[in-house]
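And then subunit A:
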Amino acid sequence: MVNTNVFLEIGLNHYLVLSTVLFCLGMIGVLLRKNAIVMLMSIELMLNAVNISFIAFGKYNSNIDGQIMVFFVMTIAAAEAAVGLALAVSIFKRFKEVNIRFFEHLKG
Partner candidate 1 sequence: MTADAFLFWFLALSTVAGGVMVVSLTNPIYAALSLAFTMVSVAAVFVTLEAFFVAGVQLIVYAGAVMVLFVMVLMLFDLKHEVESFARGKVTGAIKLLAAGLLAGLLIGAILYSSSGELGSSAPQAAAQIDSTKTLGYRLFTQHIFAFEALGVLLLVIAVGVVALSRSKGGTHGKH
Partner candidate 2 sequence: MILSTLVFLPVLFALILALWPQKNMIRPMALVFSLIHFAVGLIVFQDFDTSTAQLQFVEKHMWIEKFGIQYFLAMDGISFWLVQLTTFLAPLIILASWNSISEKVRGFHICFFILQSAMLGSFLAFDAILFYVFWELSLIPMYFIVGIWGGSRRIYATLKFFIYTMAGSVLMLVAIIYMMYLTQQAFGQMSSNLLDFYKLSIPFIGSDFFSMQTLLFFAFALAFAIKVPLFPLHTWLPDAHVEAPTPGSVVLAGVMLKMGTFCYMRWVLPLFPEASEYWAWIFIMLGVIGIIYGALVAMVQPDIKKLVAYSSVSHMGYIIIGLFVMNHQGLQGGLYQMLNHGISTGALFILIGMIYERTHSREISQYGGLASVLPNFTIFFFIITLSSIAVPLTNGFVGEFLILLGVYKASPWAAGFAVTGVVLGAAYMLWMFKRVFYGEKGPLVADEKHPLIDLNVREFVILVPFVIMVFVMGIFPNHFLKYSEASIDYLVKNKSSYQLTIKGEQ
């Protein structure tokens, strides 16, 4: 029964696990992708994961603040995306390259 319950009765945990999986996927992207733009995308993925958990918590706690959080996070994520892409563009203009491997001048 437990097994079927897990599949059939969708609860908070399901959403949270989904969120976590997505978060870690985003993290893998940040850690492993060599393309800077894709790294930015992965960060967006992580933020989206956070949003899922906020909404889920909000819903299961009957707390509307979860959605408000998401509202703010989304806006800030958009702002971050803008800044990130602007930086990426300016870097691309300078280096003609977005492979992260070429940005290792500062080290040691």
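In the analysis below, a contact is a pair of C-beta atoms (placed from the backbone, for glycine too) under 8 Å apart; a residue touches a chain by one contact, two chains touch by 3 or more; residues count from 1.
The candidates were selected such that all candidates are chains of the complex that A comes from, given by their letters.
Being a predicted model, the structure only gives us computed values, none of them experimental.
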item	value
Candidate from 1 or 2 that touches subunit A, complex-wide	1
Touching residues (chain side subunit A, partner candidate 1) in the complex	7-18, 20-29, 31-35, 37-38, 40-42, 44-45, 48, 51-52, 55-56, 58-62, 64-68, 70-72, 74-79, 81-83, 85-90, 92, 94, 98, 100-101
